[in-house]
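And now, chain A:
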Amino acid sequence: MDLFTILFYVFALITLGAACVVVFSRHIVRAAFALLFAFFGVAGLYVFLLADFIAVTQLMVYIGGILVLIIFGVMLTQKQINVDIKTSPVQTWPAVLIVAALAGVLIGMFWSTDWARMGEISTATTATTPKLGEMLLTTYVLPFEVASVILLVALVGSAMIARRERNT
Partner candidate 1 sequence: MELIQSLLANEIVVAILLSALPLVFILVYALVTLYMEMKVAAHMQDRLAYMRTGWHGVLQPFADILKLLQKEDIIPFAADKLLFQLAPYVVFIGTYAGFAFIPFSSIYIGSNINLGAFFLVAAGSLVVIGILMGGWASNNKWSIFGGLRSASQMISYEIPTALAIVIAVMITGSLNLQDIVKFQEGGIHNWLLFGGPMASVTLTQKLLLIPFTLVTFIILFTASLAEVNRTPFDLPEAESELVQGFNTEYSGMRFAMFYLAEYANMFLVSGVAVSLFLGGWSSPFGSLMSGTIWGIFWFVLKAMVFVFLQIWIRWTLPRLRVDQLMYTSWKVLTPLLFGCLFAIGLILVW
Partner candidate 2 sequence: MIALRNYFGTIFYALYTVAVGMKITWGRLFKPAVTIQYPDQKMKMPERARNRLYVNIDDCIGCDQCSMACPVDCITIETIKAPADVDLGVTSTGNKKRLYVPKFDIDIAKCCYCGLCVPPCPTECIVMTDVYEFSEFNRRDLIYNFSAMTPDQIVEARARAKKAEEETAAKKAAAAATAAQAKAAAAVNPVPTTPPATTSSMPKPEPPKPD
């Protein structure tokens, strides 16, 4: 086992362990903080997939943005902090359907990936960022712009809602 294999298993363990805490913990704040390690582990796994830009974005967006928002939300809804949340299964059948569909997609991807050629890819591409940037502004410029417009709308909308009425 070389260093990378060991590190891969470490990150995988962190991700899975933290994810289990998120799901099974009866303490909502601890569950939220466990997400930190889950996101961190996933970022590590992205690095092993040579997607370093995605890894850093994962850190930046999920840990720096979304997780902070979740924790804020959990902390500010104070009554829920000390209430034991339910961890027993509810709505079993819809959940089974969704999980089955998700698992189907993942397994399908697993089968369709040409694992033998992975070695070549890992040596061929090192810098993903310039290519990502180019593609975002040429081939995928429409989805990119649509996403930014949606974000802008969300921003304006939230400002509208949060703003205090002058008249009242």
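Heads up, the rule we're going with is that a residue touches a chain if its C-beta (ideal position, glycine included) is under 8 Å from a C-beta of that chain, and two chains touch if they have at least 3 such contacts; residues count from 1.
The candidate set was assembled so that all candidates are chains of the complex that A comes from, given by their letters.
Just so we're clear, the structure is a prediction, and the values are computed from it rather than from any experiment.
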Complex member touching chain A, one of 1 or 2
1
Sort out for me which residues of chain A touch candidate 1 in the complex.
3, 29-30, 33, 36, 40, 52-53, 56-57, 59-60, 63-65, 67-68, 71-72, 75, 126-127, 129
